[in-house]
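A protein chain is absent from this complex, but the other protein chains hold their places.
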Amino acid sequence: MRIKNHPILGEFDKGRTVAFSYNGAPMTGCEGEPIAAALRANDVIIHRYTSKEHKPRGIFCAIGRCTDCVMIVNGKPNVRTCVTPLEEGMTVETQYGLLTQEEAEAKGAVL
Amino acid sequence: MAETNDVIIIGGGVIGCSIAYYLTKKGIKPLVIEKREIGTGGSSRNGGGVRQSARDPRELPLAMHGVKNLWPGLSEELGSDVEYCQGGNLRMGKTEAHIKFLTAMVESQKKLGLELEMVDGDRVKEILPYASDSIIGASWCPTDGHGNPMLTTLAFYKKALEKGAEFIVGESVEDVIIRKGKVAGVRTDGGTYDAPLVINAAGVGARDIARKVGLDIPMQPRLVEVIVTDQQPVLFDQMLGTAGSDFYGHQSKHGSFVFGGMTGWEDREFYDHRQVTKSNTAPATCRAILDYFPWMERTNVVRAWSGILAVVADGVPVMGPAEELPGFYFASCFCGHGYGISPAVGEQMAELVAEGRSTLPLDAFRFDRFLPKN
Amino acid sequence: MAESNRRKAPEGEYVPKADDDLLICRCEEVSQGDIRRALHQGLRTMNEIKRETRLGMGLCQGQTCTRIARAFIARELGVAPGEVGLPTPRTPARPVPMTVIARDGIMDEAAGEGI
Partner (left out) sequence: MRRVELAVVGAGPAGLSAAIEAARHGVEVVVFDENQRPGGQLFKQIHKFFGSKEHRARERGFRIGEDLLKEARELNVTVELETVVSGIYDGLELVVTKNDRVEHLRANAVVIATGASENMIPFPGWTLPGVIGAGAAQTMCNLHGVKPGKNILMVGSGNVGVVVGLQLIQAGCSLEAVIDASPRVGGYGVHAAKIARTGVPFHLRHTIKEVYGKDRVEGAVIVEVDEKWQPVPGSEKDLKVDTVCMAVGLSPMYQLSKIAGCETVEDPSRGGVVPICDEYGATTVPGIYVAGDVSGIEEASSAMIGGKIAGASAALKQGYLAQDVFEERYAAFRKSLEQLRQGQFGHGMKGKKITHTQEGIEVSESLLCRGFVDESEILRFPGIPSEEIRMRGLTPVIECTQNIPCDPCREACVKGCIRIGESITDLPSLSKEVQCTGCGMCVAACPGQAIFLLNQNYSDGEALVVLPYEFQPLPEAGDEGTACDRSGNPVGKAKVLKVQKAKTMDGTAVLSMIVPRELAMTARFFRPSGSEERRA
């Protein structure tokens, strides 16, 4: 999903490639780009499931306002992935309500 | 021509709505006049404590009566969840001075019939595993708890409405009408409403209302602030406080934490009568919270709001009839602890209005307590 | 008196509508039906609806739903959006970690100057 050779912008000047984990699986992205952009480039578009109705959500505003794209990053929930820069070795997890999938399943939450 | 009502209540906050509801239970359909929106003042700006411990002895019977007889069935009675949770109240201390202060409070309240005790640091950790290790003791009142003030106010409002009370919302009372030495109604910026009985439940506005009939209450507004965090997994159901009063609050049913706190100079802050937050309160509150409750490190603060306490000289509400003016009643000046006793106040005031006397004595709250003493 | 200021007992039970499930507030998952039910019970303003349903009280603090909800409430009541009021925006403008706020005012000698 990365744009190659844009007619106006040419090549994108992105940071070095770094490794991070998404739900435990290895993935790569560009250092400093928003976590959400790295995920989108890897075709991940579900960021979380809601607390009440357990419905999937992803990027919506992409500029840190709507808070729909929050995930568990380095163990901390409610991190706005569209404005949080990707760092080497980050752990990024789908957020279930406020929990990781493991925690949610342990609690018997309906997923 | 003005319409005629049995009772007019000035103020659509939790007190006004509660009185309105309990009046409808007695077959009286009051008219409530609210200047802004339902529950705009302190009713939607408080920590939600339903607390008996540390109450003034004059207020304690109302608080105990409410906790015993009214709060447990309130959601069911009103048909709306008010999120009442009887999780107990833990007032924590870190120093010997704190413990001394709390112990004195516990002893005096025990004598008044309230069941509460001093607990040590280990017991605190049992009750609240997330508490800091530096807490050496606490007062513990297991029958205290908390509710959701916004939902409680609206639940009273909705039920009162359903049972025939009427509300005028968006009109400001400009005058209380007196005819032949008695209260005859009120005039607002939108109309005139007759009633032989007017209850002043105007919260912070109560002093202005009383002055319209020549009665002045020694009351001052005081600005306080609360912070709210993002939603978190539900951890505990106690109402929390500290001996040093540096923060108080609870985790809501929704999962967000609602914590009030102070800088220590709130008494001096209310300068321009603007209900705004101050830049220095939230940091003080957050420091205090983390000091007692390090788990909160992972939370985000999503909003801070302020509310105005109607603080009266001797710290307890002004309630009951004004001898000086037949038909004029007070239900005012709750000094920041009105929410917890709001059902009891509504019930007792309704009795007083409907039957001329209340089950629980309200004499200690009479307006004339401020008159010069011999 | 402006008759529009008067609020009386609701007439009858709330009758559900086909599109009640549609969400208005994405954060707190408040639906059109939740709002309609509150309106039916006598609530009238944005702030009252907010206090009743948690509309706009989630992580985003009403960034997305305020405008939609005002329009919806106004439409349901048959009034202009301005008449249903506006919730008060509050500090902090974006969510801030409690640890960050707690450090406010504490001099950090290692870091020297401020931002």
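Every chain is named by a letter (A, B and C) in the order it is written, and numbering of its residues begins at 1.
Operating definition for what follows: contacts are C-beta pairs under 8 Å (C-beta built on N, C-alpha and C of every residue); 3 or more make two chains touch, one makes a residue touch a chain.
Here the structure is a predicted model, which is why all the values come from computation and not from measurement.
Asks: Give the labels of the shown chains that the missing chain contacts, considering the complete complex.
Replies: Visible chains that the missing one touches: A, B, C.
Asks: Would you write out the residues of chain B that touch the absent chain, in ascending order?
Replies: Against the missing chain, chain B presents residues 272, 274, 276-279, 283.
Asks: Provide the residue numbers of chain C that touch the chain removed from this figure.
Replies: 19, 21-24, 26, 32, 63-64, 67-68, 80-82, 86, 88-94, 96-97, 99-101, 103-105, 108, 111, 114-115
Asks: Contact with the hidden chain only, please: which chain A residues?
Replies: 1-9, 12, 14, 32-34, 37, 40-41, 45-47, 55-65, 68, 82-83, 85
Here is the rule we go by: only the chains that are shown with their structure count from here on.
Asks: Using CA atom averages as chain centres, what separation in Å is found between chain A and chain C?
Replies: Roughly 27 Å, centre to centre.
Asks: Would you kindly tell me how far, in whole Å, the mean C-alpha position of chain C lies from that of chain B?
Replies: Going by mean C-alpha positions, chain B sits 23 Å from chain C.
Asks: Touching two or more other chains, which residues of chain B qualify?
Replies: 230-231, 300
Asks: Going by the touch rule set out above, which residues of chain C reach two or more other chains?
Replies: Where chain C meets two or more other chains at a single residue, that happens at 58-59, 95.
Asks: If you look only at chain B, which of its residues touch chain C in the complex?
Replies: 37-40, 44, 150-151, 153-154, 157-158, 161-164, 166-171, 188, 190-191, 193, 227, 229-231, 254, 277, 280, 282-283, 286-287, 289-290, 296-297, 299-305
Asks: For the complex, give me every residue of chain A touching chain B.
Replies: Residues 51, 76-78, 98-99 of chain A touch chain B in their complex.
Asks: Which bits of chain B are touching chain A when the two form their complex?
Replies: 230-233, 255, 298, 300
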